[in-house]
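Before we start, here is the structure in question, set down as structure tokens.
With one protein chain held back, the other chains of the complex are shown just where they sit.
So, subunit A:
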Amino acid sequence: MAGSSPHRPPSYHRASPSRSVLEEIIDDDRNSEARHKYLLEAAKREHDRIREDAERVYREQLQREEAQRLLAERRKEEERIKLEEQLAAERTRLNALRATKVAIPPPLPEPQQPAPPTPNGTTPAPKSANARAPTQTNGATSQPATKPPGVATPGLQVSKPSAQAPAAVPQKAAEPARPATSALGVGGLLSNVPQPNGDTSTAETSRSAAPPPAQPRPDRYSEIHKNLKNLRKFMAEQAKTNPILKERMGDMRRELRKSVGQLTVSSGVAGVNRVQQQTIVKLMREALSNQVQSQLMDPNEFLLTPRKNPVEGAAHNEPMLPSVFLYLINIFAKAAISQFINEAGARPETADPIGVCVAATLSEPDFLWRGGSMIDILLAKFRIVCPVLFGYRGSEKTEQGRQRLGWWKENGRWVTQQQHMDRMTGLGAGFAAISLRKFMAVKKENPYPPRHYWTAMARIVNTPSAEISDTQCVVLKSMVENYEQKFIEFYGTAALAALRMALVEFPARAPQKTAAVNSLDVLAQLLKRDAGLVLG
């Protein structure tokens, strides 16, 4: 016992059993009861002390062990989480791929056969109340019974690393309008990826289940385009009897065209186009005020989805707007498209300031009608001049194919290949310039949020290998070039997956390695070299 206790107080000589035996013996009251008790007492104290010590050590040991165990457990947990995260990332990436893969546009044997025109209900409010499914907002749900489960579902279902995938679906449904703002990181990824998937189901439907004639849905954009032609005639008619209108309309048109033509690349300098922007808005305001007494018109003629009812808080809720205002928007859209074709075709970077101007102008609260923009006027033109953005496909080697691809004819002759590819280059860049605009800092509503960019890309990238055309490659290249950064900002990893699809896998499976196909490869190389973006 002696020496075994760690903290033996050496001063306490009486209690110590190590006292010399002689002392004990010599002591008088060696056998007294008091002394006996005292010794007992001391022994007990000593016993307690040692026991306490032992217990403390034991407790400490336990705690240490516990801590060790927790640590190990934490590590294990962390490891697991890391693995799971990796898995989740892989899965989401896979989902993105699947999602894109599935989104195959319809086969389009007839030019009028529409690609599901912005099937996810597009913009927030009533636009989604589409001709097809007015009550259902989302593309995925709005698809009719023909939806082939075998095709459309995998994209959605594989995505279940625990809670994430189920969460994604409601999120998507709840918030279809705002993916642009929520688009960063995984949330954005999940809320966006399924969307192209949504339309795919229609696409797939028409492709696998029902060939062309099964869905004779009228192409609303083409209708709008016709209506716009009529609007132009209507304005000319009015001008004959309305001298004030005649006096002013041409000047406004030319002023607007000039201003759009004056827009320049900013090269990082803010406000270089302020004057032009102000001029354009001023002209539109003037038209809206209708001092020239143009006749009123129903704007629904130029909308993808009619807005039947007034919207609370909208600046303009009246059933009719001045025709000169609608006409001027038409001119504005025309000027933008023409600038894309003529200027951005040669130099794609010039499309960007025009995209900024389009987004800024059409989102102007004064120019909204029943809470929504009039951008469908511009999109109708896009649909006509660059159909591959809307999922139309065709062979460049046939008359009908060229027609579907938007290959222009002039005086009955096809324009040259170079002219056509120039046009497509400009229009691809223009489309990106309009659909990849950031509206986060601004109160205004984005008239054409980035999910449309995703959809358009998906429609090209998911073309069956045998049907890939040079036109698609050219459009794809120009909608990616100079916009990869914005795209990635909006869609994160999903954007990377999409870029890999577009610039690596898509060209790889093209049947003919034409210059247009190869230029996608080269763009991937450029991104690697200049931005360090490795897609391969």
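Convention: contacts are C-beta pairs under 8 Å (C-beta built on N, C-alpha and C of every residue); 3 or more make two chains touch, one makes a residue touch a chain; residues count from 1.
Just so it is clear, contacts and distances are computed from a predicted model.
Colleague: Looking at UniProt, which of "Poly(A)-specific ribonuclease PARN", "RNA helicase", "AP-3 complex subunit delta" or "Small ribosomal subunit protein mS29" names the chain that isn't shown?
Modeller: UniProt lists the chain left out of the view as "RNA helicase".
Colleague: Would you mind spotting which of A:Lys82, A:Lys258 or A:Lys308 touches the chain that isn't drawn?
Modeller: Considering all chains, including the one not shown, the answer is A:Lys258.
Colleague: Among A:Asn95, A:Gln238 or A:Gln276, which residue is in touch with the absent chain?
Modeller: A:Gln276
Colleague: Which listed residue, A:Lys37, A:Lys82, A:Lys308 or A:Arg347, touches the chain dropped from view?
Modeller: Selected residue, touching the omitted chain: A:Arg347.
Colleague: Which residues does subunit A use to touch the chain missing from this display?
Modeller: Interface with the chain not displayed, on the subunit A side: 250-251, 253-255, 257-259, 261-262, 264-265, 267, 272, 275-276, 279, 335, 338-339, 341-343, 345-347, 349-350, 396-399, 402, 410-419, 421-422, 425, 470, 514-516, 518-519, 521-523, 525-526.
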